[in-house]
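As you look at this complex, bear in mind that one protein chain is not there, while each of the others sits in place.
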Amino acid sequence: MSKLIDYAEVQRHTSRESCWVILYGYVWDVTDFLPNHPGGTNIILKLAGKDATEEYDPIHPPGTLEDNLPESARIGPIDTNTLPQPVKAATDVGPEPNTEVEVPLAALLNLDEVEAAATKKMSQKGWAYYYSAADDLVSKGFNNTVYRQILLRPRVFVNCKDCDLSTSFLGHKLDIPIFVSPAAMARLAHPDGEWGIAQACKKFGTIQMISNNASMTPEQIVKDAASDQVFGWQLYVQTERKKSEDMLARINKLDAIKFICLTLDAPVPGKREHDERGKFIAEDTSQAVKDAGGQELKGGGGIGQSLFFGTDPTLTWTETLPWLKKHTNKPIILKGLQCHEDAYIAAQHTPQVKGIILSNHGGRAADTAPPAIHTLLEIRKYCPEVLSKLDIVVDGGIKRGTDVVKALALGAKAVGIGRAALFGLGAGGVEGVERVLEILRDETATATRLLGAAKVTDLGPLHINTRAVERDIYDGPANLPGIEGAVKGLWAKAKL
Amino acid sequence: MSKLIDYAEVQRHTSRESCWVILYGYVWDVTDFLPNHPGGTNIILKLAGKDATEEYDPIHPPGTLEDNLPESARIGPIDTNTLPQPVKAATDVGPEPNTEVEVPLAALLNLDEVEAAATKKMSQKGWAYYYSAADDLVSKGFNNTVYRQILLRPRVFVNCKDCDLSTSFLGHKLDIPIFVSPAAMARLAHPDGEWGIAQACKKFGTIQMISNNASMTPEQIVKDAASDQVFGWQLYVQTERKKSEDMLARINKLDAIKFICLTLDAPVPGKREHDERGKFIAEDTSQAVKDAGGQELKGGGGIGQSLFFGTDPTLTWTETLPWLKKHTNKPIILKGLQCHEDAYIAAQHTPQVKGIILSNHGGRAADTAPPAIHTLLEIRKYCPEVLSKLDIVVDGGIKRGTDVVKALALGAKAVGIGRAALFGLGAGGVEGVERVLEILRDETATATRLLGAAKVTDLGPLHINTRAVERDIYDGPANLPGIEGAVKGLWAKAKL
Amino acid sequence: MSKLIDYAEVQRHTSRESCWVILYGYVWDVTDFLPNHPGGTNIILKLAGKDATEEYDPIHPPGTLEDNLPESARIGPIDTNTLPQPVKAATDVGPEPNTEVEVPLAALLNLDEVEAAATKKMSQKGWAYYYSAADDLVSKGFNNTVYRQILLRPRVFVNCKDCDLSTSFLGHKLDIPIFVSPAAMARLAHPDGEWGIAQACKKFGTIQMISNNASMTPEQIVKDAASDQVFGWQLYVQTERKKSEDMLARINKLDAIKFICLTLDAPVPGKREHDERGKFIAEDTSQAVKDAGGQELKGGGGIGQSLFFGTDPTLTWTETLPWLKKHTNKPIILKGLQCHEDAYIAAQHTPQVKGIILSNHGGRAADTAPPAIHTLLEIRKYCPEVLSKLDIVVDGGIKRGTDVVKALALGAKAVGIGRAALFGLGAGGVEGVERVLEILRDETATATRLLGAAKVTDLGPLHINTRAVERDIYDGPANLPGIEGAVKGLWAKAKL
Partner (left out) sequence: MSKLIDYAEVQRHTSRESCWVILYGYVWDVTDFLPNHPGGTNIILKLAGKDATEEYDPIHPPGTLEDNLPESARIGPIDTNTLPQPVKAATDVGPEPNTEVEVPLAALLNLDEVEAAATKKMSQKGWAYYYSAADDLVSKGFNNTVYRQILLRPRVFVNCKDCDLSTSFLGHKLDIPIFVSPAAMARLAHPDGEWGIAQACKKFGTIQMISNNASMTPEQIVKDAASDQVFGWQLYVQTERKKSEDMLARINKLDAIKFICLTLDAPVPGKREHDERGKFIAEDTSQAVKDAGGQELKGGGGIGQSLFFGTDPTLTWTETLPWLKKHTNKPIILKGLQCHEDAYIAAQHTPQVKGIILSNHGGRAADTAPPAIHTLLEIRKYCPEVLSKLDIVVDGGIKRGTDVVKALALGAKAVGIGRAALFGLGAGGVEGVERVLEILRDETATATRLLGAAKVTDLGPLHINTRAVERDIYDGPANLPGIEGAVKGLWAKAKL
């Protein structure tokens, strides 16, 4: 073994010229990595000469160091006897759960209460990352209120003793019509992280889609899965394609992961001010992070912007799908479709594309983008045949079981939750996520029965009154081109 | 007479294995009843060894103990000399009225002020039960605001010296077009309970529909009725049909009860969080209450959930109505219809079914269910002939006389109040209910005159402008099947 | 002269059997009048044995005592030496202006600021009477916000150096398109009372319509009028027709009064809770005031209800207009029309009827009645020819010059203000009313010019965008009967 490194020695390497940090008991020389750090140089410099484990850990999955630094960068183990007590990152509240806050999970009656409990318990930084959405949070808010605009049409004198909540997606059975959408950085909420979400999904018999930016490795997340448990894996294609190809190769080996979810709604990051105020990026603006187009990222930065480092903004129907097909045999679903035209085009790509997630990225990408329900109503209006060609699911804004049944009544196979699962994790780890799923399951069952349906797959448009929403959805010309020249043709028409 | 039981002896029976409670001066052994208690085991265990009368009384009508326990369970009279002073249920505010709050009824000018007065005077638990509605209280609020969306169209130069407020329902005359809808547990508000409501209805010449979950027996409620006073009796059909049949036999003997009101809008309970926070059900979740479908009831529970214990969720047009016909000759009305299709089907069941109550259960069942006014407008749009086949009344959200005349102008024979009567009771017993009816009567008379009508039965659609509401009502296909296969056919169409 | 009455003697007459009060230095025996007092018996009994002048004066015009009591009731002059110092009505804040509040009128920039100033300065009772409106103040608020829903359409490149604000009504020229609607009890705001409003109208060259319930006599109000000043006089027909006929005979002699304004929108009083809380009527409910239909008036009462005592609710097109024609040769205008049908019928009554005021009585009669702008749009939609047959004006909710031009653009000849004039009076007497008219005049001129119009009579529908309002107005069948059987026919159609 290497000899122990003295803390005094580490203290001598705190500059751009020589920068050492302590991580998991080891001293690393990260000097050469400084200019490449997605989160910017300064965030590392602020931690130079210190034990950065607490800062680093919840937002980097295992293997990150090894993937990005040569073996020689690992100087050796720190001599812990020389460490001052305690070593803390100076300015930020630690991301670990506030263990002094007691949350009686059974007393949390709804998802707002779960979020409130998590807000008390989580670090400000973690909360800000989850809570944040683009600009003025218009889409984030609308994602939820659009469900309030839809009225139920309960039927009476229907036997609703039995209530079957099961549904299917890509041929897999879900016990409940609620799945977990890809959501990054779960360990900001709780050490159980994405593995914890997997445990809750196992208990409720539903699907977890693993974020490309998970804070744990896919292998860690699926390791205690049930034999029939279903996972998806979210892909953000990297500009450095080799990285994505390597990752796909690794995913291909994991049988629990049944499909790839290609995310399309955030080719560049939205502007999430709550997150940016987290001050991940410091004052030295000469070292500002650049976005995928080479333009400097402004403002305070934030976790959200860091995660986008390296994401490829050049994806197209004609090039990306064939490339992806070459690197995986797993079925593909596309996430982030926000207008009927793209849903229509997606349906031309069956059988490779098997499903789509209507999503505005939880309101975190383009603010004032439409809620998924708008897109679903657009599809019903302009190209309803897509509903029979693809499995369609939605996410964004789900807070109540009545929201769930409304999406199902319009043809969604299931609904995804993102922040709700993360806040559940923040409120109580695995049990917190379970409480979230339990609340939604029970509310969904109640709503289904009160609508007079014996099973959720019986729900249809006659169970709801969407008139108030329908008068707001897009009412221009239907733009449904043949697959040849589709995109190009649309642009042409779009001009005056 | 049995010998007196010493309080020290009672104190020895406070466990799941042996559980005694004192009720109305007698010691009861309720051990065998523990697992069957609709409100859950724990609520009883919390009162074990204590005088539970104060907790028990306002929510159980007389005869409940005798109906549910064998004679042997009555151990004997408590030796009151051995009782500590005072004996109080530890944690809950007593449900009795706060007698120190003075409410000058004549100074209460409107229904909001009556509710505010009752809120001050009632126990938190009773208030929460009445105030609560499903989920986010969207439907509860909408029930009222929908009336604000309708504008009046006053006519001038019409003689309105005389103003006849009388109307009729099922051939019975009502002096005012306002009746009391079935509303449970009136003694939570005031010891006068449902009997008190009956006294007020007598004075104002109108109908009271007695809740299936009244806190007094039907015999008690009708005992001081006027010779021509009209009551309805609300039926929640029990899974254990024998119980309902026995109850119907008992109702059949009461001449004052002129019709049966079969409630359909709540085959399972809605989620009423204000009520659930009342903590009627304690921490031992292994003993959780189950709903009618056998699924555990989650969350804090509450009076609302307890009351649903035993309610049959399997009712259907084809089976339940014939069964009911076999057990009573009284006319039937159906309560809780929320779409034109069900109103249309109901009209196929004349003459057995004589009327319907358009209701969303005061917003307490499915949240975001439509207000009764939506359903009434749907009927006018899709199947107006129903208005001439059935007597239609509405309830939910009535706060002003202008609300009353709007419902009447659309064809309702009368409007029902629920919470308003209960809050009147809470504010001042019989006189409080009378004040509520007086306020509404006077406001209705003023509104009728200002519309230029000499009697409420002259009111029609020309007196109101419903345009703002009409653009929100259901605008899908009219679904008016023949009675054969109606329900089944609807489900078929509802799917894509 | 009678001998002086000792205060001690007066003190002996404070009961229902013998009731004396001191008014304007005289002792009156009002015992026989007690049961006939519009304001109820108790309000007088509370003042029995006291100097009631301060209470009585601002709400009774001169001559009221003499008209209602025999000469014998005037016992004689009080011996002022025997009066205690000071003599005050015990419970109410005096109605006189709070002279300690300084209001720099020039610093009040808009009508809201004038109202705020008056609110500080006036008695609570007077404020409550003016501020109050029916029920929940929905119509009062809507009267104003409906103007906010209309957008202007300014034109550019139009010479707007000169801006002619003059308009006409019934052939009389108004220098500004703003008149004062009949509004009662001006002396509650300021001793200048209705005479003060007349002075301001003289200065601005516009019309004042004198309330039937003015706190000064018509003769007092018009006495300092300019030679060409124009007044209208509002008539509430009394059940005791002789009273109205006598009053008309008196009005007929006043040349300054050019027309009679017959008010139709309040055959019975609306429910004005702010006013009722003023507690004009005391606790003895056995003496409650009755309304015109003989029904007891409930609640706290108030000035508004008192004023309605004796108003005839039996008026009809076929009987009242001929009666009125017999008693005056002055032109008639009808106030309070709220739907196109009644405007259409009014147009059949030319030439006797020369104009109409579209009004919902300032939101004080039927709450949720439509704002005048709705009625005007209804007329434009269903029977635009009425605009050329009658001079139409509107009132209610005017706060800004942009409101004025919007009403004019839709065809109103002018707009009336009620509360604004009274609050102006409260803020600063004559000068306060002048400031109100000055603000509105200047804002109207600015708005007219910015619309690109050289004179207000050039304004038309092309200057405004009413789309947001038009989608809310009545959209049922047009009900435009021939004059024979009109009303009866409407009722027939109104029923299902």
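For reference, chains read A, B and C in written order, and residue numbers begin at 1 within each chain.
Criterion: a residue touches a chain if its C-beta (ideal position, glycine included) is under 8 Å from a C-beta of that chain, and two chains touch if they have at least 3 such contacts.
Fair warning: this is a prediction, and the values are worked out from it, not measured in the lab.
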Among the displayed chains, the hidden one touches A, C
Missing-chain contact, candidates C:Lys258, C:Arg419 or C:His463, resolves to C:His463
By the document's definition of touch, the residue of A:Thr80, A:Thr145, A:Thr368 or A:Ser388 touching the omitted chain is A:Thr368
Considering the complete complex, of A:Asp32, A:Asp67 or A:Asp136, the missing chain is touched by A:Asp136
Contacting the left-out chain: of C:Leu137, C:Ile345, C:Leu387 or C:Ala420, that is C:Leu387
Even though one chain is not shown, chain A touches it at residues 135-136, 138, 264-271, 273, 276-277, 283, 285, 292-293, 295, 298-300, 313-317, 320, 334, 336-339, 341-342, 345, 360, 365-370, 374, 471-476, 479, 487, 490-491, 493-496
Omitted-chain footprint on chain C covers residues 106-107, 109-110, 147-148, 150-163, 384, 387-388, 400, 402, 411, 438-439, 442-443, 445-447, 449-451, 453, 458-463, 465, 467-468, 470-471
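In the analysis below, only the chains that are shown with their structure count from here on.
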Comparing each chain's Cα average against the average over all protein Cα atoms, the nearest is chain B
Here chain A maps onto chain B under a C-alpha rotation whose angle in degrees, rounded to the nearest 5, is 90
When centres are defined as mean Cα positions, the distance from chain A to chain B in whole Å is 45
Taking each chain's centre as the mean of its CA atoms, chain A sits from chain C at a distance in Å of 63
Residues of chain C that touch two or more other chains sit at none
